[in-house]
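The other protein chains are all here in position, but one chain of the complex has been omitted.
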Amino acid sequence: MAIVHLTRRERFNAAHKLWVEHWSEEKNREVFGKCSNSNWHGHNYDLYVTVKGTPDPETGFIMNVKELSKILKEKVIEKLDHSNLNLDVDFIPKGMQPTTENLVVLIWQEIEEDIAGFGARLHSVKLFETENIFAEYLGE
Amino acid sequence: MAIVHLTRRERFNAAHKLWVEHWSEEKNREVFGKCSNSNWHGHNYDLYVTVKGTPDPETGFIMNVKELSKILKEKVIEKLDHSNLNLDVDFIPKGMQPTTENLVVLIWQEIEEDIAGFGARLHSVKLFETENIFAEYLGE
Amino acid sequence: MAIVHLTRRERFNAAHKLWVEHWSEEKNREVFGKCSNSNWHGHNYDLYVTVKGTPDPETGFIMNVKELSKILKEKVIEKLDHSNLNLDVDFIPKGMQPTTENLVVLIWQEIEEDIAGFGARLHSVKLFETENIFAEYLGE
Amino acid sequence: MAIVHLTRRERFNAAHKLWVEHWSEEKNREVFGKCSNSNWHGHNYDLYVTVKGTPDPETGFIMNVKELSKILKEKVIEKLDHSNLNLDVDFIPKGMQPTTENLVVLIWQEIEEDIAGFGARLHSVKLFETENIFAEYLGE
Amino acid sequence: MAIVHLTRRERFNAAHKLWVEHWSEEKNREVFGKCSNSNWHGHNYDLYVTVKGTPDPETGFIMNVKELSKILKEKVIEKLDHSNLNLDVDFIPKGMQPTTENLVVLIWQEIEEDIAGFGARLHSVKLFETENIFAEYLGE
Partner (left out) sequence: MAIVHLTRRERFNAAHKLWVEHWSEEKNREVFGKCSNSNWHGHNYDLYVTVKGTPDPETGFIMNVKELSKILKEKVIEKLDHSNLNLDVDFIPKGMQPTTENLVVLIWQEIEEDIAGFGARLHSVKLFETENIFAEYLGE
């Protein structure tokens, strides 16, 4: 009974900034650099979600990738795509920095239960902010 | 004695379809969507195979990557490249769906022993079907 | 009045083979190699379509990229995606080899008029068959 | 005396939205879709600038790519990176839509003279907004 | 207290060859092939370094990616970029083959302590020599 990992990529484009309200502008600038610019900046985010399980003997599927894609679109992409991550997204707490590190944990929490409903287990949420920076959460 | 992972990419182009013989056309269409089209479709597959071991003190090699590439070409690529995955490949059981999930397990079984013959251990078989979907098997 | 080029990528996955009916199997094999395998093979195709024109002073658009994408999906992608290029596509003449060189000319003819209907001119149809081979047609 | 093209890539991340002030919200939504969302969104932009000229017999350079990169950084990247394209950039006229089509023309105007100062000619400004959409301006 | 992985990519270009001094030319050629060519060859190396830890509640950072990038530049990139890996680098022992397998272990040793100084743990050093070959070290 082999355990196989299956990964689906989805993409979204969003604006954000990094800014701690009770810090001075100087401290924000020192810690966050250009990421603290007041009028926002943005990224093309690449999201890779990995589930694991045993392939079904008839379909060869861990779970139907169409179902996985549907969960990601409804629970994550529709909320994040063309949004402002600091202002617009219900599952990002106000005041929490929208860093890739925080986003992968929040996205995990949004989708874990739905994936379990299809008999697979969520294994990894990985998010690229640029070609040079990405974060990954494994549920630990 | 450090354990290092070494990965080699190989590529192949193949046709396939997803279709369960004893299902109706309607059920096949409902589960597999366009992947059930009767006249086949195809993909450029990217295969990443990872082996692990301790680098040899003289060569700096876990195993010679030329040997790894040779195993992959003889045991996998020559059989899969420009083939029909449902019809042409001796190590894919007839009637088993040629999904990426099933393929990574089958490829693992084809190459595990040969790699062990060079003193390395097979760690991962990862297969990209498109830029958006891939499966990975870790031998568990 | 600057002339700007705008490019949209779309993708499709398809099966095909290269085979001249009135040639012997030997000659087909000699000219087309593995591409003549009888049970088909397939590719992930990347299609880049470029239009040109002057950006509208209000919208900044040469033509709305949503309209360009809609034309490509209706006239090209829905017909080619998950198809057999030798058997299934109405705008590929039976017996014409589905090479990338022929496909870019055929795709051009399918979309040129629709794009002109939006006030832009078709400039280029480029098609990648693999990361190593692509063809481009500029309408000349 | 061969004429050779030399291309340098630079990158920037920015926020923007598409919005015509004297249109209704409905019309903005109809034309620009999600790109009109009020709280901005953003992209990782990839900028490719091509110059042409004859390689110098001693250096083999059309122009020193360090000088080209310096021009791009000072005149373009420092102004656009981590900026809001609608609000922050001196060479983007207020009210002009920051579409890729408009941006390539504006960037051309910013750098053409500086490049000529090094004896090369500007040939192309190409800008990717996503992996699926890019614009190019050739100075015509 | 979620544990998140954060990865930063850096790049360098270097020359090297694979050659065991006390072997004959024939044996070097047999084992290393073209990689033993006497006048060197070279690569564009892509280095991915992954750290892990708990995101800070205020900054959302495991460690500031600017600090991670600074460590990589000072301890690794400045030494390896535009160097000869067999001759020029203080942390590569003379006579040790500069294979990707050996390099990932040596790079790990160069940076592990500095990363710990920022409260994060080094998780992985991954190095691409070409698009087809890469090695990874996980500290085990």
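Letters A, B, C, D and E mark the chains as written, and numbering starts fresh at 1 in each.
In the analysis below, a contact is a pair of C-beta atoms (placed from the backbone, for glycine too) under 8 Å apart; a residue touches a chain by one contact, two chains touch by 3 or more.
From a predicted model like this one, the values you see are computed outputs, not experimental measurements.
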Legend entry - Which displayed chains the unshown chain touches: C, D, E
Legend entry - Per the touch definition above, residue among C:Glu25, C:Glu113 or C:Glu131 touching the missing chain: C:Glu131
Legend entry - Residue ranges of chain C at the interface with the undisplayed chain: 18, 20, 31-33, 96-102, 104-105, 131-138, 140
Legend entry - Residues of chain D in contact with the chain not shown: 2-10, 50, 55, 58-62, 64-66
Legend entry - Where the missing chain touches chain E, by residue: 11, 13-16, 34-35, 37, 39-44, 81-84, 87-88, 130-131
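Here is the rule we use: only the chains that are shown with their structure count from here on.
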Legend entry - Furthest chain, CA centroid comparison against chain A: C
Legend entry - Self-contact between copies chain C and chain D, residue sets same or different by half: different
Inset, instruction - For A-E, find its twin among B-E, A-D or B-C: the pair where over half of the contact pairs carry the same residue numbers. - result: B-E
Inset, instruction - Could you grab the centroid distance between chain A and chain B? Build each centroid from C-alpha atoms only and quote it in angstrom. - result: 28
Inset, instruction - State, to the nearest whole Å, the distance from the C-alpha centre of chain A to the C-alpha centre of chain C. - result: 34
Legend entry - Multi-chain contact residues (two or more partners), chain A: 131
Inset, instruction - Please list, in label order, each pair of chains that touches. - result: A-B, A-D, A-E, B-C, B-E, C-D
